[in-house]
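Encoded as structure tokens, here's the structure I'll be asking about.
The other protein chains are all here in position, but one chain of the complex has been omitted.
Presenting subunit A:
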Amino acid sequence: MGKYIVKRILITIPVLLMVTVFCFIIVNLAPGDPTDLYISENATEQQIAQMRSSLGIDQPFPIQYFKWLLNLVQGNLGFSFASRLPVIDVLPTKIIATVTLMASTLLVSYLLAIPLGIISARKQNGFVDNLITGVSFLGISIPNFFFGLALIYIFALQLGVLPTGGMETLGGSGGLVDRMQHLILPTIVLAAFYCSNMIRYVRASMIDIFAENYMRTATAKGLKETLILWGHGVRNAWVPIITVISTDIPKMLGGAIVTEQIFQWPGIGQWMISAINARDYPVLMAINLVAAVSVLVFNLLADLLYAAVDPRIRY
């Protein structure tokens, strides 16, 4: 097991390197130049050159990349072009903001999706199942920018019960309740998609499981229904569920970009949009790195969890 983890982490390193190279190329190939943004239109050639060298973008790409890599190894992600602050100092607060939003989305999604998916599967094609499947289809198909704006309009502007955005009331006293209130709407928007998707997975895996021969054996033994359902059925659903969780969490970052933008949530997603607009290469590289690492970490975590829930899997 320990050996397996070490091996997996070692495999990860070249993958990460490849990812950063690709990101570096894409970021630099994107149209626009940082100097256009940070210097006035009538700057002299000399001023522009000076600017370029101070940002470190006057050198050939390979050299820029290796410098970035060298800094990275030393725990330095460079300075933001826009704010001039070290990226590494800003990153943790952004990650915390996004992780908070994701964690609450995940919590809500699983608390709802697992029971609803099971109910749906048990009542397959019945009224309740059709209702759950229908609503979750809506949840998957509704565009999050539209849904987010609609929620803001209803709950913040019309009813005035919830804030329009941000992580806490500016100039307010803060506190847990205030933060929770700010969390509600963005969580709903993200969970609408995530939870709906999850319900479909839970439903599909439970339908497959109910048709399994070992479920028939459990029934033929005369066991109680709750034991058959949880002790024999749901137990076997963990592998497919974990697969979805681990592949979907990094994908959620994508959904978070739009949602954070709508709700002015000061997380990775919003930071990324502003970094793209500002051609803030160091910030973009840092975010890409975080995203890539999270994909790899969750894949590894999923593989370890498989072994925990399925006795047939051993490393």
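Here is the rule we go by: contacts are C-beta pairs under 8 Å (C-beta built on N, C-alpha and C of every residue); 3 or more make two chains touch, one makes a residue touch a chain; residues count from 1.
Quick note on the criterion: contacts and distances are computed from a predicted model.
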Name of the absent chain as recorded in UniProt (options "Assimilatory nitrite reductase (NAD(P)H) small subunit", "Acetyl-coenzyme A carboxylase carboxyl transferase subunit alpha", "Choline dehydrogenase-like flavoprotein" or "Oligopeptide transport system ATP-binding protein"): "Oligopeptide transport system ATP-binding protein"
Residue touching the undisplayed chain, where the options are A:Asn42, A:Gln74, A:Gln158 or A:Asn213: A:Asn213
Positions on subunit A contacted by the hidden chain, ascending: 212-214, 216-225, 227, 231-232, 235-236, 309-312
